[in-house]
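Have a look at the structure below before the remarks.
Only one protein chain is missing; all other protein chains are in place.
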Amino acid sequence: MAEAPATPRSPLAGLAGALAGAQAGGVTLTERPARARLNLRLDPEDEEALAAAAAVLGAALPLAPNTAASAGDRTVLWLGPDEWLVTGPAAEADMLTGALAGRHHAITDVSAMYATLALSGANAREVLMKGCRLDLHPRAFAAGTCVQTALARAQVILHRSGNGQTYEITVRNSFSVYLATWLLDAMAEYRPA
Amino acid sequence: MTKFSIFSLARNALSHHERWPEQWRSPAPKPAYEVVVIGAGGHGLATAYYLAARHGITDVAVLEKGWLGGGNTGRNTTVIRSNYLWDESAALYEHALKLWEGLAQELNYNLMFSQRGVLNLIHNVHDLQEATRRVNANHLNAVDAELLTTGQVKAFCPILNTAPTTRYPILGGTLQRRGGNARHDAVAWGYARAADARGVDIIQNCEVTGIDVEGGRVTGVQTTQGAIAARKVAIVVAGHSSVLAAMAGFRLPIESHPLQALVSEPLKPVLHCVIMSNGVHVYVSQSDKGELVIGAGLDPPNSYSQRGGLHTIEDQMGALVELIPIVSRVRMMRSWGGIVDVCPDASPVIGKTPVENLYINGGWGTGGFKSTPGSGWVLAHTIATGEPHPLNAPFALDRFTSGRLIDEHGAAAVAH
Amino acid sequence: MNCRLESGGRIDRTQRLRFAFNGRRYRGFAGDTLASALIANGVHLTSRSFKYHRPRGILTAGAEEPSALVQLGEGARTEPNLRATQVELHDGLVAAGVNAWPSASCDLAAWTGRLAPLFPAGFYYKTFLWPASFWKAVYEPAIRRMAGLGRAPEEPDPDIYDRMNVHCDVLVVGGGPAGLGAALAAGETGARVLLVDEQPALGGALQGLRHRVDGMDGAEWAQAAAARLAAMPEVQVLTRTTLFGYYDHNTLAALERRTDHLGPDAPAHLTRQRLWTVKARRVVLATGAHERPLVFADNDRPGVMLASAAQRYVNHFAALPGRLPVLFTNNDDAYEVAHDIVAAGGKVLAVVDCRPEPAAPLAATLKEAGVALYTGAVIAATHGTRRVQAVTVAALGEDGGLGGGRWRIGCDSVLVSGGWNPAVHLFCQSAGRLTFEEARGIFLPGEATQALEVAGAAAGSFGLAACLADGAAAGARAAHAAGFGDGRAPPAPPSDAPEPGAIAPFWLAPGLKPVGHGKAKHMVDHQDDVTAADIRLAAREGFRSVEHVKRYTTVGMGTDQGKTANVNGLAILADALGKSVPEVGFTTYRPPYTPVTFGALAGRDRGALMDPVRRTAMHEWHEAAGAVFEPVGQWHRPWWYPRRGEDKHAAVARECRAVRAAVGVLDASTLGKIDIRGPDAATLLDRLYTNAFSTLKVGRVRYGLMCGDDGMVFDDGTTARLAEDHYLMTTTTGNAAHVLEWLEEWVQTEWPELRVWCTSVTEQWATLALAGPKARDVLAAVAPGLALDADSFPFMSVREGTVAGVGARVFRISFTGELSFEINVPWHHGRHVWEALMEAGAAHGITPYGTEAMHVLRAERGFIIVGQETDGTTTPQDLGMDWIVSKKKADFLGKRAWIREDNKRADRKQLVGILTDDPKVVLAEGAQLVDRPGRPPVPMIGHVTSSYMSPAVGRSIALALVKGGRARLGEAVHANQAKKFVRCTIAEPVFYDPEGGKRDG
Partner (left out) sequence: MLWIDCPWCGARPETEYRYGGEAHIARPDPAATDDAGWADYLFMRTNPKGVHAERWMHREGCRRWFNVLRSTVNNEVLAVYPMGAPRPDVPGGEAEGG
């Protein structure tokens, strides 16, 4: 009988070669490995729920729009006033479910729903500006900012992560090949000939 | 009315064209009229013309807040066709198309009505089913229509990219050969001249600011040029339908939206028919002057601003250069917007209103230019007789209460 | 004729360039425009006008050019209607004037000009009416042959384009003295500043002038300013970039020409042009002013040129517009042009000034230099054909007509200046209002409606010192308003330019004959051949609104949009109507300021990137298996999987048979999936679906129909109850996003009290539909832990388990009528599980099937497809699905609408089956049904919604909506398709396994 494969298959598997070729020049594009992900819903006024979630996650849920929080290798992205995307170790769902028992909440496993691309380099912002209508200037889009918006013709979660050198673009699987192709096309002018 | 012809042109050339009379008068309004038509767009002017020409009612004023023909009549992409899905629509639009076929002669005004064929493209199975349904319905309604294969599409319009590798390949098309274009301004002017010649007063710069209703019956209008009494009043103001209805105390199933269009710089002829694609949202034809006339879908928010956003145009040009790659280096010369009055079922409202003797003709949304003669014809009938013509009876306001909508979204889809 | 000055100018004389124009070879220098290079070569005749094919030359030196239009380049890269004045010269450039055949100097269509008396404005409305049949056959084709200026390429565009979105605190449009001042002032505050200018270099009018700024040559000062801006980290400067549209909410759009000037050297990896959309906190419009021509008899001959353009050609390009020019003006400032020409070593024959006593400070100097001065005089005629050879100067009489004197002056060019029109285009596009200033005869920006300032000549400040000061002040103000600096303007640099001189607006110079008599044309619009007589004719014929006159005469409707024509035109109209200029008003300014390439508007959204192709986890497997894909919305779904030699029909039939006989597998991942959680989830579903979901047991699945509040069906699907407060809803592929929005809309806007969350999980789960009598066996092989027998896993229930080693949710539902399992596994493992099923099913001949087979299979069972059996006018009752409409629930969406009059009609269209008398005939989907064949018009009673050859039934089958159809089972009808009638019978809409026995295997 068939076993589960050791690693999940990326929706971008078919573009592996093209991505490998996008590691030099003014901007680079890399696919991030798949991680466990949860969509978390709860009432932001429910202090106890917030506290319970924070206790499990090791970080308070970000309440300010367009922000992210992280603790260890876990990040929590603000998606809406009562919605977060938690990326972190697997098995968190059960802990959270336990912690939030009795409180109105929803935890949905979305570990297999997205691909995440990382765009870095001196021209990364410019590449994004070709397809994103938001103000990505550091004054308006500081490191740590995380928004849901449109990039080219795909809806994405755009997170200026770490020290701000990298933009992590999380996109639904079915759009990922399109978006990666679009990015590679937009990057062409910054790549060595 | 001086007859226009090559001979009158030649005769007037001798007097350096200094003896041409006015094409219409600019009279001051009389205190009262038998019929007041609000709105001197194509529909209002046609209504006045047919009132005079067919019903002998000449004590008519057409009141226009700006310049005649300056509403959607003067800003539409001029696609004319009658290949609508439902019987009611096909009958109305086909009646209009038949009138178009003799209109220039009737009005003695060259409307440049050009039956160059309207080609609707098919991009997926659903389109194909809809198109087949519509073409077959058109046949049975005695409206000309053809279902074309991809090859036939290519043969009819060689500049289309029919490669199967495009993002939305062209799987075929429907063609109405009798469809085409007309010169929009001339339609307003031709009707204005002919109506004026029959005694209709066309009063421009005369905005209606109020509608007088007594005991549930209309008695006249308030305007920026004073009060005007009238036995019957017709609201024919397209994008402003709701504003006028509110003056008479009722609401309409209508919302006003910007609809944009644009023209390219004039080019030597490259496109000899009208191309429409609901699938990728664009339609295009080439005017007799040489510009590509291009339209698309409407801007969603309600607005009376007669302007829209560039993003709508960006999308439509993406679609256009995919369909017709050779126009990629052609340039947009001017873009503009109109205010279209959209009904939930993409069909117009023509007939009585809750106020007695007050009639309405509106809700044509993105596609009423083609119906101008037919619409004027049936509204004139309705006003003259007090009862709807069989062709417009189904388009009464009460269909929204009964639920008997005439849903033309499939046929009207993008626009025009 | 070489008209290049020996020295001077800012061209790069070290770089010689070759180019060809109208079939002849010439040379120019780097830094030239096509126009300046032509002028330097003594070429003035460039092209032909639109209507009369009159010879046309270069009128201006910039964006406002109406007449020197060229077809640039050849082959796939050719481009029509470019202004020679804006085309930068590169080596090897090839161009030709438009609208001329065989050439601009000998144009066969020039006969139209000779017939001009028959072709006044709007002549075509008055003729070509008789005989009626000639319109289509003769007249229109002839008119169309005359249409257009340049030619579109005949091949696809080899170049690429892109788009950039940018935000800034202050956008400065125009890099002349005012714009530079504004950008410097704003930039110094630390604000994010974007400066755009359409020209290759900054400096604006300074490039054409000899004035000094801050002790430097003006153009040098501009370069120094550009360097200062470049050093400011938050300032970005875009040259060769035209701001063409000012939209709502301070959103603007600009077109950058990135490689056009490089010609064949353009690097392939760069996009040719870039569309910038700018969201600006504040905007400073420093767009300068356009000089306006004077309207006089035959003022359109090649060699007639704007004075400021001539000045620019001399000062900037070191090219003399003529050896023997005459200057015609109504203002003092134009004298400076004559002065500059003389200073550069050129000659000016005469200055003709329509004012009786000009007070131009330079008049005396010019006289000394031998320039004849005619005051109170006009040019009453020009002579020559392909170029001006002489003018007749005449004195103005008291009454505005010609007075006594006549002087014929042999000359080769006429430089005209009628004053300046502030470039208010963008201001007007922004919805700002204009005011009219009588003294200078100009429209000025008045009240603004968006967050903007206007500075410099665009605001009517024509003096250099004022422009510099204005700009700095506007820049500081704008920055302050955007939150930077204190709003105080930095000191403006000094300059040596004089204050602007006097002007007397002058709209129409009398000719030797009355306007419109004789052959002479007082040209107002040089591109469309609109004359002063045309405008008067329009007024005479009752076209009183300026908008009417525009449309009747086409003034201002050309590629230049009347930049040189409009103000003169409306002043002439005002005169004809006896009104003032502001009473007549102006026509609406619309984007674009100058034309914008379609390709640039399309940007990167071309070819495969025009719209995303959405792919499932198994997409590459399908590709490898040779699937033909069906586009469904943005998705690509396997349509069928042809084997070698199979056509569509054979492949689909094989797939159908496999499912009915053994087992097939379908990629159903595209179905929408929505996770619905919360204590009120059941209540929500009860309100949204026509049937009840609160009564559904945990672990069970129910099919539901969703209607709008108008009672019409808009989606369907199955919903499973996974827990008391947890449902999983499926939607149709095309409606997935719409249904999620529908749920959210009701929850957030109408029923906010409901405690429920809806989350899309469409792409969390890959969905594999395993169908056929052997489905259980196949699944058992890969999911040994799942009890699959009909009792443990009954129809319409859901189980969690492990499939091929992967955690899965398995639903026992069936869209084919066969025993069927829909297996949901995490998307990442979809491909693995698919392959595992293929392997496990190999022994049973497992067959992947596509959407077409799925359609056939479901139609055999009479299952509807929303959007195919429904069209937005179909109710559940019409579909014969009254059984799914709850009679118990007090209210749900759609219910109220069904008691309306229209829903009680007996002749509503109802879903039925249709069987052709000839079982081999497959009707077209979309065939119309009639009771009796006949010649149109024939009343229709319905239409075919689905139609297939059914392998299982062994004949063709169809579904249809037929008026009162349920009551007509067994009756004969006729289907009309492709103008033929096919006899059929109305039947039950279930053709296969009506008892549903096969669903349990």
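The chains carry the letters A, B and C, assigned in the order they are written, with residues numbered from 1 in each.
As a convention for this text, a residue touches a chain if its C-beta (ideal position, glycine included) is under 8 Å from a C-beta of that chain, and two chains touch if they have at least 3 such contacts.
What you see is a predicted model, and the numbers here were worked out from it, not measured in a lab.
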item: In the full complex, displayed partners of the excluded chain; value: A, B, C
item: Listed residues A:66, A:108, A:123 or A:161, member touching the removed chain; value: A:66
item: Which residue of B:231, B:311 or B:409 touches the chain not shown here; value: B:311
item: Option touching the unshown chain, where C:154, C:437, C:647 or C:891 are the choices; value: C:891
item: Residue among B:242, B:335, B:357 or B:392 touching the omitted chain; value: B:242
item: Contact footprint on subunit B, counting only the chain that is left out; value: 240, 242-247, 251-256, 300-305, 309-311, 344, 400-402
item: Touch list for subunit C against the chain that is not drawn; value: 247-249, 251, 277, 279, 431, 449, 709-710, 741, 744-745, 748-750, 752, 890-891, 895-897, 899-901
item: Residues from subunit A at the interface with the omitted partner, ascending; value: 65-66, 79-81, 83, 133-134, 147-150, 155
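The rule we apply is simple: only the chains that are shown with their structure count from here on.
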item: Cα-centroid distance, subunit A relative to subunit B, in whole angstrom; value: 49
item: Whole-Å separation of chain centres (CA-atom averages), subunit B against subunit C; value: 22
item: Rounded Å distance between subunit A and subunit C, as computed from the means of their C-alpha atoms; value: 33
item: Touching two or more other chains - residue numbers and ranges from subunit B; value: none
item: List of subunit C residues in touch with subunit B within their complex; value: 50, 77-81, 117-118, 120, 123-130, 132, 135-136, 140, 143-145, 147-157, 159, 163, 245, 247-248, 251, 253, 275, 277, 431, 514, 516-517, 533, 537, 540-545, 547-548, 551-552, 554, 557-559, 561, 588, 590-592, 595-599, 601-603, 605-608, 610-611, 613, 630-632, 710-711, 867-868, 871-873, 897, 900-903, 924-928, 930, 936-940, 943, 945, 976-979
item: Touching residues on subunit B, where the partner in the complex is subunit C; value: 4-6, 8-10, 13, 16-18, 20-26, 66-70, 74, 87, 102, 104-105, 108-110, 112-115, 123-126, 128-137, 139-142, 147, 161, 166-168, 183, 185-186, 189-190, 204, 264-270, 286-290, 305, 307, 309-310, 313-315, 317-322, 325-336, 401-405, 407, 409-410
item: Complex interface listing, subunit A residues touching subunit C; value: 1-5, 8-11, 13-14, 34, 39, 41, 82, 104, 106, 108-114, 126, 129-135, 137, 139-140, 152-154, 172-175, 177-179, 181-182, 185-186, 188-189, 191, 193
